[in-house]
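Structure in structure tokens, see below.
Left out: one protein chain. Kept in place: all the others.
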Amino acid sequence: MLKLNRLTATRITSTTAALESLAETLGADTVVMRIAPDEYLFIPELAQPEAILEFDPYAIILQDSSWFGGELAADESADLLEIHCEWEPPAERPVFAQGAVAEIPLKMWFTAEKTLFVLHAPYAHDFEERVS
Amino acid sequence: MTQSSSLKIVVDGKPQSFSEGDSLLIAMLRNEAHPTGGGTLCCGGDCPHCLATVDGVSYVRTCQVPAKPRTVVERENWGGSHPVLPEVNQPINKWTEARNRFCDVVVIGQGESGQAAAAEAQAAGKDVVTVDTGNGEEAIAIYAGPRVVVRTDTHMLTLHVRDEIVVATGAAEIPPVAPGSHNLMGLMTRRAAEAIAQAGIDLGKVVSIGAAPAGIESESLSGEIVRFDGADGKVTAVVMADESGTETTYTCDTVALGLGLHPRSALYLMGHDLPVRVVGEASGETDLPKCPTDGIVCPCIGASVEDLQYTWDSGFREMELIKRSTLAGTGTCQGMSCLPYIQSFILDKGKELQPRFTARPMNRQPTIGEIAAGAHYRITLRTALDGEHRKLGAQMERSGPWWRPWTYGDVWSEYWAVRTGVSIMDVSTLGKIVIAGPDALACLEKLYPTKVATIRTGRARYVLNLDERGYVLDDGLIAKESDTRYALTFTSSGSTHSEMWLRDWAHSWGMDVRIMNQTRSLGAINVTGPQAAELLRRAGLEKMPKFMRFVDTEVAGVPCRVYRLSFTGEVSVELHHHHKDSVKLWRVLIDMGQDLGIRPHGLDALTRLRLEKGHIIVGQDSDFDSTARRIHHDWAVKLEKEAFIGRQAVIRTNRIELDKMLVGFEMDEDGAFEGAVIWYEGEHAGFVTSYTWSPILNKAVMLGWLNYFDGALPTEVTINDQTARRVALPFYDKEGGRAKA
Partner (left out) sequence: MNEYMERQVQLKWYEPKKTYDVIIIGGGGHGLSTAYHLATRHNITNVAVLERKYIGGGNSGRNTTVIRANYGIPEAVRFYQRSVDLYKRLEEETGRWLMHLEKGILWIAHSEAAVRQERARAEVNRAFGAKTDFVTPEEIKKIVPQIDLSGGGVWPIMGASYHHDGATARHDRVNWALAEGANKRGVHIHQRTEVLDLIKEGDRVIGVQTNHGPMYADIVMSAVGGHVSRVAKMAGLRLPIRTHTLQAYVTNHYQQKLHPIVASTSLLFYVSQTARGEMLLGAQIDPQPSYNYRAGHDLIKGCSHRAMTMLPFLRDLRILRQWTGVCDMSPDYSPIMGKTPIPGFLITTGWGTWGFKAIPVGGEQMAALIATSETPELIAPFALDRFARDRTMADRGSAGTH
């Protein structure tokens, strides 16, 4: 069963080029979610998010504590999605995908072994209820 | 075929044995029970003659449902009254699970052509899903996507198709239409006879008309059907006429009817502009039968050939008009039985062959509970303090997209806490958007009707958002962080729309800006009341920012953006902070304010407090057609600016004489309400948009729309049979000293 907990995350709004440049400097232990062409979500939160300013002095940085997340093993996550997801998740691994799951906006990071489900705090209570 | 005595269904309250593999229909026939008493059975899910109530669900085609132990079947007297509405008190206990499957090709129907289509697609390396009624899978409908919705034995399945849907549903057999009643047992289509015989049920003496059933000994009759004779509800003979009109009676126990095929093309037709292909019998032409001059054409509704003729003679000469006037084709089988005869009838009248009725879902009928599988309510968002409110026993209200506390139990205690002590409110729901970039100022200047350039760093200004027609969309604040960065707030209901509004314009103007919606990321708590400054001092805020200014500092150890403003009319700050800190900040403030009489207030108190100050709520007091001047906000619209959204419309409408204004009224006695009608000299003069009794002013106060009469606004009107006086706003603290103290 999916259990959601508060994550630490950094959300940055900037140009795609600047965000890509920043992403390239990060290690594999940071999950980079390209949630919009001008907005990336980094999990866990970046130690030095202001590094983006080198690439774009106008970037908006938010150490964003409003994201909740939880992990499921690959087979459990496939089962959850079969019931609750009406669009086809990508097959590549690792891969990021986002869209409505159980009619709630969800962000997912798929690796070969497991899936990280991430969503905004105001949805967390209902999402847990809907998928349990 | 083995018949196990332990396998029993319950039919009309009596247990009945069945055999492994039986459909409910076969199980009933095994016990000589026809589900609807009589009528030509098809065993293909096409006709309405095997309908029964199964486990409480009426209109179930029993030929399509496998018999399972303890299934409860109630037979309906077809031709009599309709089934009663079920008694259901708990929608959740029979909740159907929904599943999704993504594939390249779906093949519906696994007859010969369906199997061939599936094999061909598989050979081409496609991911193929087959749907077959033989496996208890019924294709309900094809929708855009394309999607195929399927009811299986255990759940609802939505198939999402990448390449193609192949409809291989075969064809229905055409039922007989003959004068007199043919609601008899023993009438069946050719294929039904084969299926029933194969189940080991003795058909007695069989005569066949048209194509003869395979594997059954039958006497093949020729000529035209004159009528069916019966006794005790069973067929006893069929009367046939030859070319010369000579009638011959053939005694029999079973009539097997091979009258031709009518393609089951509904799924194909409902997918008309989707990648749907039809193969096999489903793609064929209807073997149009001869339409006799008498007999029931539509067994679901009971429409006869005579009815068709009557309608025709009355001037209804279109397929759809005939359907709508006779109602033929509007029953459970949706025209599968009657359509070939109606087509034939119209053709005989010298018209061209008319197309079938428009095909729409449903092809097979799901219950409302089944089709709802996997659905959810529109979500109502919860702030970080949602749990705190509920712990305090708040009555929660769905307000815009959010759950918000309406009251914690006593609205007047909450009110007085604000007016005389200190109170807090969860305002995390406010729209909060940051805009930054070289063009941030230019962008806001083109958007807003205020002079954004004159806002100084560290200060905030109240602003309106207008649409292109000059009507008020929303209101909020612009706070300047630096020359290239601003924080904007919007109303709680307006934030999603406002983000689109902002992005659309910024994008279409090609502005070099970054926009981040922080509504859901940041919490916000409003601290208000004469003791607010004292509470905040205790929490570590030594120096309150001046009115309409902000500072970034720590409150109770929590990093906050502190905005000084006021909606309640008392000293007021908004503490914007990180989502994770909301609960801590809330609890510390309540703890520290105990001796100051602190208590949180909800929406009910807030709307009264702000009303005393004459502040409007966009969407409650304003309407679709509220220009700034109609709501007394023309001061917030600087027409001398070169450009802003809605400027041209405002200039144009400002030249038009005003017809109504949003104004304040007061009344000595309590008793009006939101929506109360305002009268002036017996004429309708407007209506109340906000109302409260004001304990501090000892009178009733309200906002409302008031019409002009002869170019002037009345000063005294009647509301709820009382005299109300139009007064200048605000009602409370007219000098405005309290909020700025």
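Letters are used for the chains, namely A and B, taken in the order the chains are written, and counting of residues starts over at 1 for each.
Everything below uses one rule, namely that a residue touches a chain if its C-beta (ideal position, glycine included) is under 8 Å from a C-beta of that chain, and two chains touch if they have at least 3 such contacts.
What you see is a predicted model, and the numbers here were worked out from it, not measured in a lab.
Peer 1: For the full complex, can you list every visible chain touched by the one that's not shown?
Peer 2: Counting the whole assembly, the omitted chain is in touch with B.
Peer 1: In the whole complex, not just what's shown, which of B:Gly37, B:Pro66 or B:Pro83 touches the removed chain?
Peer 2: B:Pro83
Peer 1: Among B:Ala676, B:Leu706 or B:Ala724, which residue is in touch with the absent chain?
Peer 2: B:Ala676
Peer 1: Looking at B:Ala375, B:Ala643 or B:Ala712, which residue reaches the missing chain?
Peer 2: B:Ala375
Peer 1: One chain isn't shown here. Among B:Thr152, B:Ser283 or B:Ser399, which residue touches it?
Peer 2: Checking the options B:Thr152, B:Ser283 or B:Ser399, the one contacting the hidden chain is B:Ser399.
Peer 1: Just checking the interface: what residues of chain B touch the absent partner chain?
Peer 2: Residues 56-60, 79, 81-92, 94, 141, 143-145, 147, 149, 158, 301-304, 307, 310-311, 314-318, 320-321, 324-327, 330-332, 334, 360-362, 365-369, 371-377, 397-399, 406, 469, 603-604, 623-625, 627, 653, 656, 659, 673-677, 684, 687 of chain B touch the chain absent from view.
Simple rule for what comes next: only the chains that are shown with their structure count from here on.
Peer 1: Find the geometric centre of each of chain A and chain B from their Cα atoms only, then give the gap between the two centres in Å, rounded to an integer.
Peer 2: From the centre of chain A to the centre of chain B is 29 Å.
Peer 1: Can you list the residues on chain B that touch chain A in the complex?
Peer 2: 97-102, 158, 160, 374-376, 378-384, 386, 402, 434, 436-438, 440, 484-485, 513-516, 518, 520-522, 578-581
Peer 1: Could you list, by residue number, the parts of chain A that touch chain B in their complex?
Peer 2: Against chain B, chain A makes touches at 6, 11, 13-15, 38-39, 56, 58-60, 62-66, 81-88, 102-104, 120-126, 130.
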